[in-house]
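First the structure, then my questions, so here it is.
Note that one protein chain of the assembly has been removed; the remaining protein chains are unaltered in position.
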């Protein structure tokens, strides 16, 4: 028989943590004995439990320990995290600890250190002096880096219960085509105002439907009012925005009349060719060749943007980062300080960016296709809010609520 | 070898009629010989073709004749339509002519008579004096009724080419999530104004998402401005409208705040119970128990409504016609004079009503689910316009364009 | 200040019940004080909690009590349920208790009585001697019936935790297009075998896609092997099954070749007409006019079927119950003894039947459209298993696993 004793402290009863852990233990055939349980009598009191686990099978016990650490439980006699050196660039040690996107702590020299830049599916790299630890992507790890292996000495801090006032508390499952959106849009507007007021950053990840549906003017208003601090997109958003700026069409359709232009399907290629001639979007703006649209507004307002390449790109524009791993790296660096991410009508880019975000970044996903919204909001322990709606009216209403 | 000679006249070349017919003939292994072809030299000139068909197989020839009659071709030596008497209520003669929803003519006593109330999947009943013919549903046919059998002496008038100004001409495939809707909504508004001006009728077929998405105020404005002349719906639209009128919730969710009410899921049953107590919607309005909402507006404005039952109904409200065949019959009678049908967010009722409509009624289908829109606009030769969008912003924008 | 004391007993910690209740209390601003908490030390031991609630607002306290009763909590000084007489046929007393589909108990003469035939959105009718209580639909309630009002003296028995062996325990969220279905189909087959072995009933609710996709032979095998004990469907399934039996087509498409028949779109109307001539499906089978297909197999095997009408029905067949409330009543009666419900490719009928089922009936929903599967499996506390897949291969594989 194998045994371990764990402790867990906090609002563990009303936050469902203790029961989840017990449930998990029971489901896997482990015996438990609650050695001590101090229940807070009132709402504000924390509780504390000390539980002894007993199993016939060492592996089963290890597995449960590994899992309940994800809920913040720790061993009574916890050890330091084990480290192993990388032997080859871009390759983790065999038993590397694979991260989640939640707040994570590693025990080094007897102290719990917070892991910086939490990101899912990474490793944890420890600084030479063991004073710092940070997530590192497999493609960025280098020979000699010390990497955490195994799960001893690692724990995940449970997500704090959202306050009653928090927009994301009651709406986290608002993925619905059949709900009133007025109230939600109001709340998003309030959230945007607060983030701007606090000097934090709003990231927008956008797809070409912003242009196709005629929402360019709304989007420009958001940029000009400082509600878009970073823009991530693909070649398509920029191409159709520039097509619209140059020819009045998007995918060859006149946006004001809703009818196809003569040979309009060629316009996007002509737009790409024009920007290639100038050498880039900024250059085209500076030369006076591009005078309106989303990309132009970004250049003029100094909003940093990143266009990530995809194998279905036409062209592409010279600004597109065609190497996807380099694009991921750039996005990681640009994400610092982002507190809210608004993802509008793009599956590929939304999921890509979602993979890079810490769980603490509040994510709002807008798409007319419920499958996209579900796919994004289902990915782990995001604070994600999904809204199934049409892009143009959503952005129009958001501008209205923001008094733009 | 079997032969027949057919003639076809009109804008048969540029309207694609002649080619379609030739293509059809060729595909089925029939030989053709164009005996005469007078092509209009200019756009406004009609053309006329006389074609001799030859086949080895009498049945194959019959089949082609039957089919090309659907495009307006007639035999050079056409005969009167054959009639047979109904032997049992609700049962057609074996070989009954099964109708389409297009303008159809039957030859009686040497004259081509137009079939009244074109509706798909019906029979053609001829009056005793052979002066009139009309579509009749199988459930409404009675013993002794003379019914057209076979396809001799029946032809379908080809749909006229829509004029360039017609809203439905270029938009008939506008089923898209990625198109600008502003221009389309403008056009629908213009169409509504024209229909109202001409004293024709606008039918709205609506689902409960009108209430769930918070579009009740917009819809009431349409009713009060005489843009809704008939309302077809199911129990659910009326129930949730009344739930909202009585409790401020729809499906238990407060529409102003977007959050669930305490025990709000019971509200719709309490709303039903209230109306059942009064004996009906009109009675509840007259008693002052129901003072707002869509149904109340219909009662006060004298807009006739029909609530058709469905097996998933709760309650239902006393106004619901629980027998579906009786509901179909009532709808048929109410459809007279309808020139535009706006179908909003209801698959079941949209398809049911679509089945009853002549092809000449212009149909606009709004749904956030592209599958519903496709399903409806795909059904035969409708003049149908499908728009994939969110209900509430659509109706808001429509009211805006109508200056309501 | 208002106060009440509640008790809750059972596996309240690891089953998450106590935490859910505390969470609920806290979220609504009620103070609680855990007066006693006896935690079972081991897995098999039950726990018991006694909690005092205190609120400034009587209504808030009532609301919380009402809600936590749904989790099985009872007042320490619980009273009998209050009753009120129905004053008018089809109308509940104003404050009627609105049911869920879970196992429910009412306190009558100091004893807890189980409510028969749990069904959501009904009332609870008590027998004259107060020895029995049963759910009753609003349309079936009659003047003088004693109905439970308010929520005092009513509690919901919490769903038992599923055993590890139960198919539905780990699969309840298997709504996915991207999961291996082989294992699930195996489990369903085992479940079917067990149900048949125990003499319980399997209900199938089916849509016309069973015919359109070419799954008729598989379905007949299920009928003939006694794996379909009751069939609920609409007019369309029966019509297209008979169309296929008579003409080899479904919706006019030859199922063996996948190509449209000449004028095949008329076939379904001719099939309807044929059955109407005979007076019904059974009569057509007995007359030798209908010799194959699903409906024929049901008649020959004595499998009871119910065809419920819908406003989009063509015809309909004489067997269709065109009054939807009568159809609901018939379905309720036929549901007795059903232990598993398999719903295949029909939104309308699946939701309608889902509304009538007690939570204890295990429900399996098959559809290629994830929205339908989500819609059904989301409805309350079903033991529902949703599978997004194609109908024909699913039924083929199920037959394979059942060695048919």
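Labels A, B and C are assigned to the chains in the order they are written; within every chain, residues are numbered from 1.
The working rule: a residue touches a chain if its C-beta (ideal position, glycine included) is under 8 Å from a C-beta of that chain, and two chains touch if they have at least 3 such contacts.
As the structure is a computational prediction, the values presented were derived from the model and not from experiment.
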Which displayed chains does the hidden chain touch? A, B, C
From the list C:72, C:90, C:214 or C:234, which touches the chain that is not on show? C:214
Touch criterion as defined above, residue of B:3, B:33 or B:79 at the omitted chain: B:33
Residue list for chain C contacting the dropped chain reads 170-171, 174, 177-184, 187, 208-209, 212-214, 250-251, 253, 255-259, 368-369, 388-390, 392-394, 396-397
Determine and list the chain A residues touching the chain excluded from the picture. 63, 66-67, 88, 90-92, 94, 96, 98, 121, 138-139, 262-263, 265-266, 269-270, 272-273, 276-277, 308-316, 322-328, 331, 347-349, 351-352, 355, 369, 371
Touching residues on chain B - with respect to the absent chain: 13-16, 18-20, 22-23, 26-27, 31-34, 37, 39, 41-43, 164, 370-371
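Simple rule for what comes next: only the chains that are shown with their structure count from here on.
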Connecting every touching chain pair, does the picture come out as line, ring, star, complete or other? complete
Argmin over chains of |mean CA - global mean CA| returns C
When centres are defined as mean Cα positions, the distance from chain A to chain C in whole Å is 38
Chain centre separation (chain B, chain C; CA means) in Å: 34
Can you compute the centre-to-centre distance for chain A and chain B, using the mean CA position of each chain? Integer Å is fine. 46
Expected list for chain B, residues touching two or more other chains, is 369
